[in-house]
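Presented below is the structure to which this report refers.
Only a single protein chain was left out; the remaining protein chains are all shown in position.
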Amino acid sequence: MAATDTASAHAASSTPVVLEREPLVLNNRPFSWISNRICGIIENKQPFLWWILFVPSVILTGIMAFCFVYLISTGVGVWGQKQPVDWAWDITNFVFWIGIGHAGTLISAVLFLTRQKWRTSVNRAAEAMTLFAVMCAGLFPAFHVGRVWMVWFLAPIPNANAIWQNFKSPLLWDVFAVSTYFTVSVIFWYLGLVPDLATLRDRCKPGLKKALYGLFALGWRGANRHWSHYETAYMLLAALSTPLVLSVHSVVSFDFATSIVPGWHTTIFPPYFVAGAIFGGFAMVLTLMIPARAIYGLHDLITPKHIDNMAKIILLTGTIVGYAYSMEFFMAYYGANPFELQTFKLRALYGPSTFYYIMMFSCNVFAPQVFWFRKLRTHLPTVMVVCMCVNAGMWFERYVIIVTTLERHLVPGAWRVFHPTWVDVTTFVGTFGFFMMNFLLFLRFLPVIAIAEVKGVTPQADPHHGDSHDHGIQEDDVMGYEPASCTAPKGAAVTA
Amino acid sequence: MGNFFPRWTNWLPLKLAIAVVFIVIGISAGFAYYFTPKYTRVGYQPTQPVPFSHKIHAGQLGMDCRFCHSFAETSSHSNVPTNQVCFNCHGAGKGQIKLNSPHLEPVRKAAETGEPIHWVKIHKAPDFVYFNHSAHLNRGISCVSCHGKVNEMEVVFHHESQSMGWCLDCHRNPEEKLRPLSEITNLNWKPADVNREVFYKGLLDGLKKEGANEADALRDIAQTIPQAPKEAAPVSLTDLVALAKTKVGDSVTQQEVGLQLKKHWLVQPPDTCTGCHR
Amino acid sequence: MKRIWQHPEEPKTGRRYWRSVGELEQRESFLKNLGREFPNGDELTEEERESSRRNFLKLMGASVGMMGLASCRRPIANILPYTKNVEWIVPGKPLMYATTMPRPYGATPLVVTTYEGRPTHLSGNPLNPSTPSGGLDSFAQASILDLYDPERSQKVLSNGKVAEWGAVEGVIGALAKGGGEGLAILVGAEISPTTRRLRAEVLKALPKAKLFQYEAINNDTQAAANKAIFGAGTRPVVKLDQAMAILSLDCDFLCLDSVSPDGQAKFISNRNADKPSEADKMNRLYAIENRYTLTGSMADHRKPLAASLLPVAAAALAVEIGKLGGNAALGAAAAALAATADAALLEWIKPAAADLFANKGKAVVLAGSRTPAAVQALAAAINDALGAFGPVIDLLKGEDNTAGSIADLAAGINSGAVRTLLSFTCADPVFDAPTSLDFAKVVADKKVTVIHHGTRFNATAKIAALHIPATHYLEVWGDALTADGVYSIVQPMIQPLYNGVSENEIYLALLGKKKFVVAKPAADAKPASAPAGPVEDPGYEAVRETFATVAGGLDETKWNFTLRDGFLKGTQAAAGGGFNAGAVASLVSAGKVPVAPTEQALEVVLVPDNSLWDGRYINNGWLQEAPDPVTKLTWDNAALIGSVTYRKLGLKAQKEGLAPKVEITIGDKKLVLPALEAPGHVTNSITIQLGYGQTVTGFIGKGTGFNGYKLLTNPGEFVLTGATIKATGDDYQLAITQEHDTMEGRALYREGTKEDEENFAQVTGIDSHIPQSVSLYGGQFGPKSEENPQGFDFERRHQWGMSIDLSKCLGCTSCLIACQSENNIPIVGKDQVQKGRIMHWIRMDRYFATPEKDDVDIDPKLEDLENAEMVTQPVACQQCESAPCETVCPVNATVHTEEGLNAMAYNRCIGTRYCANNCPYTARRFNWFDYNKRPLDELYWGPLSTPEKTGLKESMKLQKNPNVTVRMRGVIEKCTYCVQRLESAKIQQMQVQRDSKNFRIPTDSVKSACQQACPTGAIEFGDIADKNSAVFKIKGDGTKENPGSLRNYELLKYINTRPRTSYLARIRNVNPAMPGAKGIAAWSKENS
Partner (left out) sequence: MSTTLKRVHGYLAEFDSVKDLYHAAEHVRDAGYKRWDTHTPFPVHGMDGAMGLSRSKLPWLVFFGGITGTTTAFLLEYITQAVIYRTIVQAKPATIMSLPAWFPVMFELTILFSAFTTLFGLLAIIGLPRWNHPLFTSKRFGKFSDDGLFVCIEARDPKFSQEGTKTFLEGIGAKNIELVEDDI
């Protein structure tokens, strides 16, 4: 395929190398091309498709806002909840969005630490996605409470009543975890933006735009004495975000794991949730990046290699999730607690909501299996479809965990089946609008790809580019391989 | 191209940072002072329809609070007296005092028409707070602890903050407010007024009445005296008093009284929700 | 720092909430508020209304008017003291009064809790010899809501237009002159000496006037039979505590068909075996019925039998008893009927009969009050053969009822003899009279002038020329006799809210002893809460007159004691009448020959409703929302159809969660209503509760249910045959509070028989022996001690606990309603109930089980479903010592108290509902909407709801318990063990304790509302730290000297929540000789 030819062509330009790899930026583009390409997106007129997407998402956002106003002014009753299903779509959506919010930080942070250089062209968009997803997520726990005007009770502020919060409550942990996660993600994202903002600043004429970009660029001068601290800081944030990502969804899972409800009370939840989050997150990144790539023609920056890699991760995490599903059953059976076992039977086999379980299982476990084949991993339509499945599947997963469990609580006399109302549905759909609106605005005003970082991974960015001696460095830098890992085969080649 | 941003902008961040710090501190301080019951309630002194002077009645004349607020000891509410109560002294054919004083016009009117006097409420617990006067008065908490020295107020005003925190302080260490039941309505009472001899005798008799033998009772009391040694075991009341003298000093202290009463009356104020919220 | 604030002059328009004394003009304004159909709620902002409500409840005898934020610093609140001292009233303390609720065929003695003259809660009167248990049924419990019903009839209406009392004066005057020509007086079946006396006087004064008596749910058949068998006026009263073997022939004597006052308690008094081995020391109950009743569910052996076959069953029984007793006459009388009995029935009857006979002298057969005369006669004969008369059944002398029946009245109208109808009955003839009389039409055709007197504006009131609003029984003077003839007093708790007048007062007016115009409103408003009637109240005088005759002379001391106790000592109906065997045969043969219903000719059984009785409670929200104990149906009635028939007919709703509508046809009469599958219901039989489907009613009753009276053709014939049924194809939404009928083998309910181990309750069900999940923390469990330093302080604190005895729990809903009235629980309306948002703190779980196996929902054999077992179990907050709900609350809104209560601070709750999710018992309720503030039909409109309908109704506010916060939208609520009662009990003790150590309240001196209401004393509540308390004796502490009961078990023990509420497993006294005896109670030991 195209990628490989170009790659070899590029490789031919230098002396033959061992361990052929496609570079992350194709066709050996110069720095200025990269700047123009990416900044072009912002500076040129937006394609018609952008408007096609933007207008409806603004409308949806409006609807969402209306739903929340209605909710607050009238009562939580406008949703479908009932005893014993006191949480339903609200918390389902919260966990769903927060899950999506994981891939972003994960892609930038974890891949950065593991020196996966291929992250550079997707991390910016992914991080942005994180922020917007977390915004959507935050809406639900905030507004699902009965007395929104009293939520400040959650903040540990000294008060004349001398009342304090209950730090044993997982819900309070959530408050801290989610807000921290959001703040740190913002910082991480913004820090990455600074050099690119400088680029934009220097490209545009004096005026409001320049003022704004300039303001946020903080007077960046690309001085190396800055770069060296900057890189440390960036690395530190990455190092901080990684455990944070893991912690956030673990804490979310504590809401359920620490309860006594059969079907919730499981030690497997934290890893299971985190895997699920990464799973769903990556799927969402792809669902956003593939169209963006097409619309803005970023084929040279977002290469099949990227998509291929992400597909692999989806396959992996998807399988982990599948394992978790089956493990739950095994534990229920092995734990010999009839209540537990019955809960799972009711969930999957003969309960009122088995449909959701089937949807969950097929979307999350079966669909990704096609990614065992490289052809399909890089076949965009397939990838798109699978990712869509996964997005849906992850929502169903949360629904299964939350609603179907509560529908079949401990006392059969109180069992009831949940039915959503129009408000439930529209609110949820609305959040998608809110999410899309934010993302489109981001595309419109900020560099969708980290310019400086991409430049950093081009061959010519290497001070030793073209030096015949010691190819290792380029290999390492560009491909992100530990020297150790590739010396052996190289050595072999040399002796041959 | 020249600098787009003027030079002064370079100092902006620092200035802003400093400003923000001060503003934040200022705001929180302001809130803490102006928006807490200490400020919003304390000192509230509305004009009442009848220029009734607690200073004269409770202070100069030394009338007992319960003369008018007769149900305070038996009910949750401390009632405001009916006109009949006023007329016990001011009424024709009764006390005849200030029969036709214009100040009493509203009272007389009320009596005729039956339209009650609209007293303005000063101490107002929130709707979800269930305060009970009898529970406090019967267990050694004086009026003064919550209402201040009403006997010195021409017109009554809000004396304590009466915030939940304020309640909890006392509920957690009642010894700071407890006093002998005889002194409940004595707003001028000071611990120093207590005659140690009499006080301890009272305790002792109380314990004995409940079936403790003298020695145990003495030890029990002695060991409750502040800074008293664990093994303190006075043989007689005089011993006991002597011990207290040495440990506490010549004049009785609130802590001394409080601790004893708390222990020997088994004073255990509720400090969980249901005590006040239902 | 002192700041003097000159508050602005308070606006005179300011709204007042109050119930004060002797201030006429204000009182009127208040009454105006009440009078207005919708007190306008739009003058105040929310929090003003909130606080004013609570203030007015809280404040001293008078009350507080919130003047709004007149001062920017803080709203002015006013204190309005009494101007004159009021006898007995201590502001802030409740006052209790004894009174009586007059009811058809009897009366219910009550103790009324009043706050500053507002009755807020009712409870039974244990002093009264006829109700020593002090329990209270749901109707009586809820009747206080009718007092405050804003839609209670409030104005005189002449031909539907509001009129002045002068109009009444005129009409009455005219009647008085007429000498009673063409006048018919239609009365209810209440037994009130004064009313009787006045009636007699009226009839003397108006000699031509005729008296008729009508109750929609009547026992006329029984009365007639009794007249023949026992002699005129004789009333049999069963001493259920003397009966050891009882057979009920469709007699729901534990719920809707009382055979003696306090019957439930008397029955239960012989059912307190504490060990399986003692099972047969208990009485044994056999029940034959076509549908499930609570009596059926309490029965040790139950035989589903078509109601039309009841005479056959009775006869078969008679024959058996006759054989055993060698009583040829009895056998002969019954033989003909008995011949048609089928084998299965006989197989059931034989051992039962043997058992009854074995208990000769301690056995009784009870015939339902609406069963045919034949059954009545046979039952009487059998009882005679069993020697029940005397030992078990008292024959009491009562007034012979000479009044004509509704049929006679109809005839009278037709013949033109009746031209004016003065109706007092609480029934609603135009709505519920048998269709064959065609009452409404007759009245209209013959241009009869109807004068209707009642608390409800109902169908009869609608056609009436003059409608006179009646007083509620809590507003007037009166008296009544309980079923066993104890003279009980009815005294007013409050001035008539809506200026109604009582039946007595109208008689007095007819006798020229009372004028209405001056009497409105009672100019010298007497202390509402000190019901020493003013001298010039004729109603009061009349009662005292009667009292004088009853008590033999007007002795003031006696009178005052009577007022205090609520009854006159030593008044019991005298014995009288005797069994006349001769009458039996004729009665038996008179009855028409019973035919078994078939699929082509089904039978329809019309029964009184558990919520509406005969329909008179249609506008009572508490009762409407109280789930039917058997079907769990609220706000509606339905055609209850046995599973076999239901499934044979292939009835099925088009849409999931709805009920199919069916059309029932009997002759030319049709009734369309939703069908409901009823396990335990007999095949080819349909049961319909009466009273629903009224067209003339208030906001609450509008559009609820379907009118079963349409099918009621002839008086007294509540069992109809030859009905056909077909599905109409459309659906109907029923609001059922329980979706799932089986226990899924989770052993939440445990019952055992003689066969079982002594400790079966502890070992039944998997959760009783899988290891408890113990907390790492150890934690605050049990009494504090050296070994258990974290435990609760049993030495220096009360420790509250509750125990519920399933052997005694009938499943009637009176605890629900008592709780509702005590704790200000709102009703949520049909739509919300159906959405699963009912607010009752007590959930009465009802489980069906097929014998032997617990698989109703899986796929049971149909005939098993016909014999399904039914059990009921009240579940409220279990007050777990280790409460999962607490730890998950982020804001500490629910925490544990030092007394072992699971506290709930409403004002701290933000409504995350996490606690509700984490409650293993689903005992927490959430305020999804502003149920107290928003009109139930506009909940979804939020702030846009119609202003005049918005806000808590003025009159409703008066009912609220001032010691319990009225919860707002968005907070969780739940059972608190009536913490307000506990706290006030402790404070009372403090007033005694003063400077001593003696803090513990007197043993068992505090009762929770549900405990107080429970007619069978199934609920024990108290201080488990007090070794003498009843609840401690039940629970014990595991030591040798206090082992506690072996039946004692906790729900879902394995989660280690350590509930303070525990249950006592039910013990059933099974007769091994009976068919299917083995299967009984086996199901509850099935594991999932």
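Here are a few things to note about the model shown:
First chain written, first letter: the chains are A, B and C, and each begins at residue 1.
Quick note on the criterion: a contact is a pair of C-beta atoms (placed from the backbone, for glycine too) under 8 Å apart; a residue touches a chain by one contact, two chains touch by 3 or more.
Predicted, not measured: the structure shown is a model, and the values here were computed from it.
The hidden chain, counted over the whole complex, makes contact with A, B, C.
Interface note for the absent chain: among A:M129, A:V145, A:L193 or A:V251, the touching residue is A:V251. Of the candidate positions A:R201, A:H265 or A:R408, contact with the hidden chain is made by A:R201.
Listed here are the chain A residues that touch the chain not shown: 30-32, 35, 156, 162-168, 170, 172-173, 176-177, 180, 183-184, 187-188, 191, 195, 198-199, 201-203, 214-215, 218-233, 236-237, 240, 243-244, 247, 251, 254, 451-453, 455-456, 460-467, 473, 477. Of the residues in chain B, those that touch the hidden partner chain are 1-7, 9-10, 13, 272. In the full complex, chain C touches the omitted chain through residues 775, 777, 779-781, 790, 881-884, 886-887, 889, 892, 894-896, 1058.
Here is the rule we use: only the chains that are shown with their structure count from here on.
In terms of their C-alpha centroids, the spacing between chain A and chain C amounts to 59 Å. Per-chain Cα centroids separate chain B from chain C by 47 Å.
Contact of a single residue of chain C with at least two other chains is seen at positions 895, 908. Among all residues of chain B, none touch two or more other chains. Residue ranges on chain C touching chain A, taken from their complex, read 657, 738-740, 742-746, 748, 766-767, 770, 832, 835-838, 843, 845-847, 873, 875, 884, 887-892, 895, 908-914, 916-918, 920-922, 924-930, 939-943, 968-972, 1051-1052, 1054-1055, 1057, 1087-1088. Those residues of chain A that touch chain C in the shared complex are 70, 73-78, 80-87, 144-147, 150-151, 153-154, 163-166, 168-172, 175, 255, 258-261, 336-339, 342, 406, 409-417, 419. Within the complex formed with chain A, the residues of chain B that make contact are 4-5, 32, 36-38, 161, 163-166, 168.
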